[in-house]
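Only a single protein chain was left out; the remaining protein chains are all shown in position.
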Amino acid sequence: MKGHFVLNRAHLSYWLRQLRKDADLIGPLRSTDGDIIFSSIENIHDIELDCPASIPSPKEFIFPQKEEMFRFSDKGVSSKSNGERRVIFGVRSCDISAIALLDRFYGELYEDSFYMDRRRNTVFISIACNTPDPTCFCIGLGTGPFLKSGFDIQLTDLGNRYLVQAGSGEGLKIIRRFRHLFQKPEKTDFDDQYEAMLSSQSGFEKRITLETVRQKIITAKVEDSFWESVALRCFQCGGCVYECPLCTCFNVVDWKEDKDKGVRMRLWDTCMFKGFTKMAGNVLPAEKQIMRTKRWYFHKLLYYPEQFGKFGCVGCGRCTITCPGRIDMAAVANKLD
Amino acid sequence: MEKISSVCPYCGCGCGLYVHVEKNTITGISPSKHHPVNKGSLCVKGWNCFEFVQHPERLKYPLIKKDGVFQQASWEDTLDLIAANLTKIREESGPDSIGILSSAKCTNEENFLMMKFARAVIGTNNVDHCARL
Amino acid sequence: MKNKNRQNRKGLYLPAKVEILDVVDMTSDVKLFKLERPKSFYYSPGQFLMVSVWGAGEVPISITSTHEIRKDIELCIRKVGAVTSALHSLTAGDYLGIRGPLGNRFPFEEAFGKDILFVAGGIGIAPLRSLINLVSEQKEKFGKIALIYGSRNPSEVLFLDEILRWRDEGIDVYLTVDVKTDPWKYSTGLVTEHLSKQRISFKTCHSYICGPHVMIKAVMRDLSLMGMPAENIITTLEAHMKCGVGKCGHCYTDGKYVCTDGPVFNYTEIKQFGMSNP
Partner (left out) sequence: MAGLASAFGSGAMTNSIEEIDNARVLFVIGSNTTEQHPMIAMHMLDAVDKGATLIVADPRKTQVAGFAQIHLRQKSGTDVALLNGIMNVIIDEGLVDISFVKRRTENFDDLEKIVRAYSPDVAEKITGVPADEIKRVARIYATEKRSMLFYSMGITQHITGVDNVRSCANLVMLTAHIGQPMTGLNPLRGQNNVQGACDMGALPDVYSGYQRVSDPKARRKIGNAWGRKLPARPGLTMIDMFDAALSGGLKAMYIMGENPVISDPDSSHLIEAIKKLDFLVVQDIFMSDTAELADVVLPAVTFAEKDGTFTNTERRVQKIRRVIRPMFGAMPDWKIISEVSKKMGYDMGYRAPHEIMEEVALLTPSYGGILHHRLDNFGIQWPCPDTSHAGTPFLHRKKFAKGLGTFNPVDFAPPAENTDAEYPFILTTGRMYFRYHTGTMCRRTSTLEREEPECFIEINPKDAGRLGVRTRNRVRVLSRRGEIVVNVLVTDRTPEGIVFIPFHFRDAAVNLITNPAVDPIAKIPEFKVCAVRIVPLIPKPGERQKSLYNRKEDIKILLELYEEPKV
């Protein structure tokens, strides 16, 4: 089959080491504290192949938490390109689905040059999830655990070997460069992948269908008292937004370094704060927490489908992990389902 | 891109977090998922605790006030000036005429040194910090 | 009403440097800035600019001048926040950064042959002025044209000489203030109190409204009750914005971005807002 290959497990590190020669190789490591973190890989063998979803999501590599937009001075503005080549290994399927949607968000209508610069220089090698976490619910959204398209390269762990699928030109390129490492897949490889997918699908603890939630909201069967109860438990940490692989909001800040000289930055922002929509003269259109809570859920559940035909949630479960008030997409969906 | 384990500099919870750094620039923060206090969460201050670090308003060099105006000075001159003044005041008015305020925002090591400085170098127990506030 | 303006792709966030040609004091806290107009810069009434003051930040400002009439760009800016305060400290010869023009424009071709009602409150006259000047250039294409303009007090009436010129040119002008001081000879009260006095045919009329949020809401509701079709009731919204191009999310409400889907909306669209606002 076109775009399908088999890679011997023993050859993975060799391949990655080759890729590292002309790109920054980033992958999941286990920190000294036992957390999974995505970081530049020094030693290929440090990579954690079977790991839970990282915190934060890999959107940080293409839409960093803090990013210089340009420098300004009395001579005008100058912007440097953020085009460092990167290979990001070990990303999960849900995150790949999110990135595919981010590509549309930042690429459509007006193209966000900062995002696209980084994106064009980044190749994601994702691993289909054989073992979902307890907080995962991608299965009800079609954003995982195994993807059919939308990825650059998807690996499926088949024990002693990987089934490698190329989903984009960039992905195919970095396989072809090392063609001697890859074999043609046999039928058994596809059979094994199918088995792995079935076994993974049966491993989900959460089955959430956001469609029923959406219908309920549209038909106004969700009372404001429900949203009030959600808003009450919001600690205003912004974590759900910061960690969401699909949240795109940013703030723009000028740092004045000297008279007439400085830098304009953009930083992740969150709509969970009343200052987010603050207008001139301290007018606060969303003063109550319930407005902000509804705004976030409605955006993801009602307006993403309108704009992109997909929910603004990929079921990665990060908001479940991070919310100190224990209110998150899964909890809200569960209560409304 | 590296992520270095650290602790939030804001409140007494002591949440574990990772500071993301690339080319000597901090690009972000993420919570530690297994930390016994924050377990993958952070409050808004924690999430944003990197922004002030590389702020251009940071103090950049020692300042010495001359005729009511601060002037840039070298470390060497400044340290000499401090040592000379403190020594002089200690000799003229005794060690207890000097007061040291340490900081609840500095590290243990720095607080230890500051109290050692007060007690062993200056020779006074006039050392405190603002734990009360 | 969508205006999929795909220009300026490369430097989406990079402002162009323009010179301030002149600054005119309008009231105690409103100034009129005249900027040099860059080459190949075309704009329509209702569009806005992202205006940067280095070190202070960037804010959206609607354009108050009319492309067809003036060679420069005029911005009418009230001092309310940090950026506008920084703006107010600039003088002729200083430089600004601008991005744009952004957003959609007032639709007015549909109003050909019909009556037009402008309702403005306070600094809300600024974006409307761009359209009023364009319309008054081609008055023959429209029916009756009326303007109701409410201000807080007589000293805060903007563009008074121009408004009086419009009146002389045949536009029905109603000026009203909240607080009357001598020698004010026009009316007092909220703009809504003067709507019904207009001798226009509400059923077919097109209205353009701009002012404080609550005034807009009240006027739209009233006009709708008077039988004006919702599609003909048009306003322009103000919102917190950081990018102006539909990315930063600050102006987003209920599926719409004020910056790219607006800032000009009709009452039908406005009514869809507020789903998440109890």
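Just so it is clear, A, B and C label the chains in written order, and each chain counts residues from 1 on its own.
We adopt the following convention: a residue touches a chain if its C-beta (ideal position, glycine included) is under 8 Å from a C-beta of that chain, and two chains touch if they have at least 3 such contacts.
The model shown is predicted, which means the values in this text are computed figures rather than measured ones.
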item	value
Residues from subunit A at the interface with the omitted partner, ascending	32-34, 232-233, 235-238, 251, 253, 267, 269-270, 273-275, 278, 281-283, 324-326
For subunit B, the residues touching the chain missing from this view	4-16, 19, 21, 24-26, 34-39, 41-45, 48-55, 57-65, 70, 75, 78-83, 85-87, 89, 92-93, 95-121, 123-133
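By our rule, only the chains that are shown with their structure count from here on.
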item	value
CA centroid of subunit A to CA centroid of subunit B, Å	36
Approximate Å spacing (C-alpha centroids) for the pair subunit B, subunit C	50
List of subunit A residues in touch with subunit B within their complex	24, 26, 31-40, 55-56, 60-61, 64-67, 235-239, 242, 255-258, 262, 267-268, 273, 321-324
List of subunit B residues in touch with subunit A within their complex	1-3, 5, 16, 18, 20, 26-35, 39-44, 46-47, 50-51, 55-56
Contact set on subunit A toward subunit C in their complex	69-70, 72-74, 76-77, 79, 105-106, 109-114, 224, 227, 248-256, 260-262, 264, 266, 269, 271, 276-281, 283, 285-286, 288, 290-291, 294-295, 298-299, 302-303, 306-307
